[in-house]
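A protein chain is absent from this complex, but the other protein chains hold their places.
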Amino acid sequence: MSTSSAPLLDVRDLTLRFGNVTAFEDVSFDVHRGELFAVIGPNGAGKTSLFNALSRVYEPSAGSVRFDGADLLGLPVTRLAAAGLGRTFQNLALFDQLTALENVLIGRHHLMHAGALRGGVWLGYARREEHRHRAAAIEALEFAGVAEHAHTPVGMLPFGIRKRLEVARALAMEPKLMLLDEPVAGMSVAEREEIAALVCRLQSELGLTVLLVEHDMGMVMAIAQRVLVLDFGEMIALGTPAAVQSDERVIRAYLGQDLEAVGGGLTQPPVLASQDGERRSA
Amino acid sequence: MARISRQRPSRPKVAATVAVAIVAILLPFAMNAFQLTTAVFVVIAAIGALGLGVLTGYAGQISLGHAFFLAIGAYTAAVLGGNDHLSAAIWLPAAGLVAALCGALVGPAALRLRGLYLAIVTIGLVFIGQHVWFNVAAISGGPGGRSFPAVAFGSFDFSVGNQLTIGGLVIDHNGLYYYLALIILALAMLYVWNLSRSRPGRAMQAVREREIAASVMGVNLARTKVSAFAISSFLAGISGALYASFLSFVTPDQWSLLLSVQYVAAIIVGGIGTVWGPVLGSIVIFALPPVLQSLVPQTASGGVPIDDITSIVYGLLIIVFFVFEPGGVVGLARRLQRVWEGARARQEPMHKHDGEEPSQRQEQSMEERVPTWAK
Partner (left out) sequence: MSQFLQLLFQGFSLGCIYALVALGFTVIYRASKVINFAQGSLLLVGAYLVSVLATGLNLPFALAVVVAIALLAAGGVLFQTLVLRRVLGQPVFTLVMITIGLSIVIDSAVPAIFGPNARILGDPWGASAVHLGGVTLNWVRIWAIVCTVVILLGFFAFDRFSRYGLAMRATAVDEEAAMAVGVPVARVYAIAWAIAGGVAAVGGLFLAGFPSAPNPTLGDVALRAFPAIILGGLDSPLGAVVGGIAIGIVEVLTSGYAPGWLGTNFSDVAPYIVMILVLLIRPYGLFGARPVERV
């Protein structure tokens, strides 16, 4: 039985390699219960690969991960949901032919039990189960503000709605830890604020622990408690937003030059063009 | 809240279903023997097509092996009913169960193989199956074929010449098979519909769309795919057994790749991923050859075999159909439905929901609604 002060997620020396290419190496950090923890870094830093390793889309090459006291890497992929891990995907992994409600109900899959026999009979167990979980699914949709699209096939929904729907689906899984993979990528400024508010509410109203991968510095600095910065697959900073913002290595990674030349720390989303040229590409 | 949580089908759909059911029940009395025979084949095939609709339509597993499972069902019926003289109440479900077992054994192949690789392995099943049917005469009667038992419940059997009189209505051999198949089809459709609106059907569709995301959500890929194969094969087994029983004599070359292809055609023509699709598709695919044959006058063919002419027309119709309506019959129906709804919408103004303004409702849901299980 874990105490509430023990970290919910404890990552030690996690490494992922694809043949000769190292996605990330020796990444160690922990995430406390109820915390909003962000992973940032320039393009190609290995952030999404880290998520994919945690949710076992890829198998890590080395290292260990303890989740709520148990060894996460020992679990088969299909047991991650039951263990309490929920995630959204950077490029969206919604089921386009299904409606929004049906998508969220897939999130409830591991909490439901009807199989081909009970489901086919419908009356009795399966029907009761469906009623219960549909209600829960609708609550998740309402929390994310997309309930009015419940019966629309996802393929017909606009991008912004789909992004929120992914969050609703992950939420419906009743996770202990939410992995949000670039939730505001590709959105307008107004949409970003709405999603940021939604993410905050996950933490503030529901008490969820959130692990966030993001590019948008402004959003991350505003809502995260602690930040991990990756660059080329290596950890280069770990700490509070303020500490990380003024960390020289971080600034160099994003801007490729010294603090003095820029005239201060990062207060806005960084421009990725660089003056020493060779390393940065947008 | 009530507006969103709608689980019952809409009234027009219920009405349409009831209407179709009534027509289906009354149909035999309006048809001649040839037409009724065709209808029997269509209904029996629809049972099998429904199965393939679950496997390929819902779970997205490409299979050209349906003929193999149809054959398994048929030969199970032959051995239990013909050799061992058991009643249809035994061999019919047994046909389904034996085929389902075989399907469950093939299912794991779908875990390792994808797309075309899986499709061609299923083609292999058909050929290996035919090899067995041609060579193991004890089961299949060898290349010359064998006879199959008529459906019999106790002392009453469905063989040619027998009939059932209810009130003033006489139901002959064709009619008996028709109603039996119709009842089984209705039960099968109900089962598949229930499947689609509950957890297992959703899981299958998720697997069809994005396997990896589905498994991250907790869907057990192995269980889903194996059960899809088992369900599909169960229905195929029943369909195959009824088909052989109705024909009363089948040669092994009938369980061919072409037969599998016809089933695939049926579910595509009807519309993938729906309950009615396979049924409508079966009407098109399996009624077409006999209808075409009856239309072509025997004398006008100029020496060319009728089969060839009807096949040519059949193939051309498939091509033309898919060029112009890629969504299948259900796609066509949806298109018509959208046209209908478009016409109606232009007549009525947009109504408000429960007297509130839409934007008001939105704000309320964002701030105040917290899922009850999260409190």
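Chains: A and B, in written order; residue numbering restarts at 1 for each.
Please note the rule applied: contacts are C-beta pairs under 8 Å (C-beta built on N, C-alpha and C of every residue); 3 or more make two chains touch, one makes a residue touch a chain.
Fair warning: this is a prediction, and the values are worked out from it, not measured in the lab.
Chemist: Which of these, B:A152, B:A181, B:A213 or B:A230, touches the one chain of the complex that we don't see?
Modeler: B:A213
Chemist: Just to verify: which one of B:I120, B:L169, B:L187 or B:A222 makes contact with the chain not shown?
Modeler: In the complete complex, the chain left out is touched by residue B:I120.
Chemist: Tell me which of A:A38, A:A93 or A:L230 is the one touching the absent chain.
Modeler: Answering carefully, the residue with contact to the hidden chain is A:A93.
Chemist: Touching the hidden chain in the full complex, which residues of chain B are there? Just list them.
Modeler: Counting only chain B, the missing chain is touched by 112-114, 116-117, 119-121, 123-124, 127-128, 131-132, 134-135, 212-213, 257, 261, 264-265, 268-269, 272, 304-305, 307-309, 311-312, 314-319, 322-323, 326.
Definition applied: only the chains that are shown with their structure count from here on.
Chemist: If you look only at chain A, which of its residues touch chain B in the complex?
Modeler: Residue list for chain A touching chain B: 55-57, 77-82, 87, 89, 93, 95-98, 101-102, 105-107, 109-110, 112-116, 118-122, 126, 129-131, 134-136, 138-140, 142-143, 145, 147-148, 150-151, 169, 171, 173-174, 205-208.
Chemist: What residues on chain B touch chain A, complex-wise?
Modeler: Against chain A, chain B makes touches at 1, 4-7, 191-192, 194-195, 197-203, 205-206, 208-210, 212-221, 223, 227, 230-231, 273, 358, 361-362, 365-366, 369-374.
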